[in-house]
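Here is the structure we will look at.
Only one protein chain is missing; all other protein chains are in place.
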Amino acid sequence: MSFPEVIEQSNQVLQALVDAGERVLGYIYPHPPHEIFIAHGLKPSLVRTNPTVVGAYEASLQTFSCSLTRNLFSQRTSSSFPLLAGIVFSGNTCDALQNVGDVWRKRFPEDKVLRLTYPVGDAGESSIDFLAMEIKSLSDDLETLYGVPFSESAFKQAAQLLHEIRDVLQLLYSVRLLYPPLISYHTLSNLVGEYLTAPTEDVSERLKGRWMEVAEKLDTNQTNKVDQLRESLLNKDLSGFDSTIESTSLRIAVIGGMIEPSTFSGLVDDIHGITDSTLVFDMLSFGFKTVFTPPVNIDGDPYKESARSILGAHSEPTQEGLPKRVEFLKDVIARLSIQGLIVCEQSFCDPDEFESPSLEKAAEEVGVPTVKLPLDSELSDRARIEGRIQTFLETIDAN
Amino acid sequence: MTEKAFGIGLDVGSTTTKGVIIESDGSILASHLQSTGASAASAVAHVLGNLLSISGKTRDECRIIGTGYGRNIVDMAHKTVTEITCHSVGVNALNPDIRLLIDVGGQDSKVIRIGANGRPEDFELNDKCSAGTGRFLEVMARVLEVSMDDLGPLALKSKSPCTISSTCTVFAESEVIGRIGSGDSPADIAAGVHQSMASKIGSLSKRVGVATPIGVTGGVALNPAFRYYLSDILKADLWIPDMPQLTGALGAAFIALKDMER
Partner (left out) sequence: MSDEKPYRKLETQALLQQIAFRHGMEAMAASEEGNLAWVSSGFPVEIPVAMNVFPSYPEQAGAIIGATKIGPEVCGFAEDLGYSQELWSYARASIGSTDRPDDVAMGALPKPQALLGCNNICGTILKWYDANSEQTGAPVFLLDTPPLEDEQKPHHRAYVKQGLMRLIDFLTKTFNTTLEEDRFREVSDLSSRAIKLWTQSLKACQNKPSPLNCADRFLTMAPVVSSRGMEHCTEFYEVLLMEVKDRVKQGVGAIREEKIRLLWDNIPPWFILKFFNKLASRGVVFPADTYTHAWSGAVEGTDTSSLLDGIVDIYSNVYLNKNLDAKIDKMVQLIKDFDLDGFVMFSVRSCKRYSLGQLVSKEIVTERTGVPGVVIEGDMVDSRLFNEAQIQTRVDALLEMFV
C-alpha cells in the first residue's frame, strides 16, 4: 500500500517513460522476472494501491476479497491504468490474486492481463525447473502480445542493471542496520520506491551516487562489516556475522507482506517516540525481500537462471519454509540487537494473517515485544495506527 | 518564570473530553468532563479553562499532557502520550494491585496488562468495529426502546438471556429485532446483548492474558449488567474506580508530574 505522494511521483516517472516511447508492464507480486520483461522491451513497474480511491468493486468482488485486490479493482473500475501496457498477476501465491485475476479478465476483457504461476514448494531444482518453464511461457505470451521477441543481449544488460541496483540497496540496508545515522530509513525507503517504480539506468546512477556519499563516511573496518552483514543477509545466514551492535537508542524492525517501505516510513515518521535512528530494518516483502534477491547468472539458460534468482530470495508467507523464516527472524532480532518488532497485517490477507501469530511468538521467544498493525490499502484509521505504534514505543521505553 | 508544580491531563475522546489537575502529592485539585461536540479544540480549551478556574492555578504553573484520540490537537500540551499508557498509569495510581485493565469506551475498547511499574506490558485494541464498544449498546438500547441508563438494570432482571450470536453490530441489531418479533422478553434480549458484549471483551482479554485483579474503566463500566456478565466470563471480581471516565486524564496528569521530577 502506498501514499498518494508516492503514486504521484511514480506516475511522473512512468509518464516520462511512456512519452519517450517505452512500454510499462505492471506487476503485483513482489518477485517478478524483471530481466525477462526488459528483454522484451518492457519496463517492469509495481502496480500500486491508491488510498484515495473509493470502493467501486462491489459488483464483482465480495468484501472478503483482500484489501489490495479490492483497491486495485476499484481503481480499474473508475478508470484504467493509462500508463500500463498490461498487468501480470501471480498464480499459486494466494487465493485472492488467483481468483481476482480471473474476475479481472471477465470484467475488463480489453485489458492485457497475464499470469505467472509460481511454485510454492521448497523443492530445489524441481521448483526451479517448473518456474523456468512458466517464465518461458510468459515470455512467449509477451512476444505475442507486444511483438518484441526475447533479446539475449537486452536480457544480459538487464541482469547487470538489476544486479547493480540491488547491490547498492543491499549495502544501504546493511549500513542502516549498523550505522543508522549515516542513512535515514526515510531516504532508504524512497530509494527502494524508485526501484519498484521502474529499475532504470537513471535509478542505478542515482543509487551509485548515493552509495559514494555514504561509503566516504566509512572507514575500512566499517566497510568490511557492512560487506559481511550484506553477505550474511543475502545468504540468509547470520551465524557468520560476529559483530556486536552497540546502540544507545531504540532499535525497531518491521515485518509484513503488503506495505511498501516508503509508506511505512511515512506512517511512522511523525510519531512521538520515533527518532531518525529508530527504524533500523524492514523485513517487508516489498522491501528487504525483493532487494535481497540474488543476482541472475547470465551464463546459463535465461529462464532457468531467472527462476533460480527469484527462488533464491527470502521466502514469502505464500511459500513453504515457515520454520526457516521464524529461525531467521529470531537470529535477526538477537544478532542485530532489535528491541521491538512491528508486525503488519493486511485486512483479509490470508498469508499475513496466518503468519503473524508465528512471527509474534518467535519474537516473544527471544524476549522482544511486538505490536500488530492491522492495515488496509486505504490506510484508513491512520490515527489509530499511529496510536498503536506510539503506545508500543511507550511500552518498550518503560520496560 | 514560575516553577511548574502541577500536573494536568487532558483526554480528548471522540465522545467526551476529560481533564484532571493534580498537585505534587497526587491529590486531585479539580476535574471536568464534557461532550467533545463538533470542535475538539474548543472542548479542550473549555475543559482546561474550567480546571484552572476551579483550582485557582495558572497555566504557567502546570505541565500539560495531552492524550486520547484527539491528543494531537491539544496545542497547549507539552507532550502527548497515548491513552493506553495513560489509563494504565491512572489506574495504577488509584489501585496499584490491578494487573489487567479493561477500558470500554464509546467507540473502542482496550485491554491492557499493567506491569509492576504501572506502565503497560502488553495491550490489545478493538478499534475497527463497533461491536464490543459503547456504540453497540446504544444501538441495542434504541431498538429495545429504553434509555442507556435503563438498559443495564433491564438486563439484570433476566434469568435466561437470549443468545445473540452475531459479532457484527448491524447483524446483531437485526437479530434483536427478530427476537422482539418472536416475542422474547426485553429483559432476556437485553441480557443476551450484554452477554454477547462481555464475550467479545473476554476474547480480547485472553489475547493479552487474563491476570487478576482486574479493573474496568470507561463509560460502559458504569453499566451494572455489563459488569455482571464480564465478571462471569472472566471468572473474577472486577474493580471499578469511582470515576471510571477520568482515569485517562488522571494518568496523563501523573505522567506530567513524573516528567517534572526528571
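By letter and in written order, the chains are A and B; residue numbering begins at 1 in each of them.
FYI, a contact is a pair of C-beta atoms (placed from the backbone, for glycine too) under 8 Å apart; a residue touches a chain by one contact, two chains touch by 3 or more.
Treat the numbers as computed from the prediction; the structure is a model and nothing was measured.
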Given A:93, A:139 or A:306, the one touching the chain that is not displayed: A:93
Contact with the hidden chain (one of A:187, A:358 or A:380): A:358
Contact footprint on subunit A, counting only the chain that is left out: 59-62, 64-66, 91-96, 98-100, 102-103, 106-107, 115, 117-121, 123, 126-127, 129-130, 133-134, 137, 317-320, 322-323, 345, 347-348, 350-351, 353-358, 360-361, 372
Missing-partner contacts on subunit B, residue numbers: 165-167, 171, 174-175, 178, 203, 206-207
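Basically, only the chains that are shown with their structure count from here on.
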Between subunit A and subunit B, centroid-to-centroid distance (C-alpha), Å: 39
Residues on subunit B engaged by subunit A in the complex (per definition of touch): 69, 79-85, 108, 115, 117, 119-123, 125, 127-128
Of subunit A, residues touching subunit B in the complex: 272, 369, 374, 381, 383-384, 387-388, 390-391, 394-395, 398-399
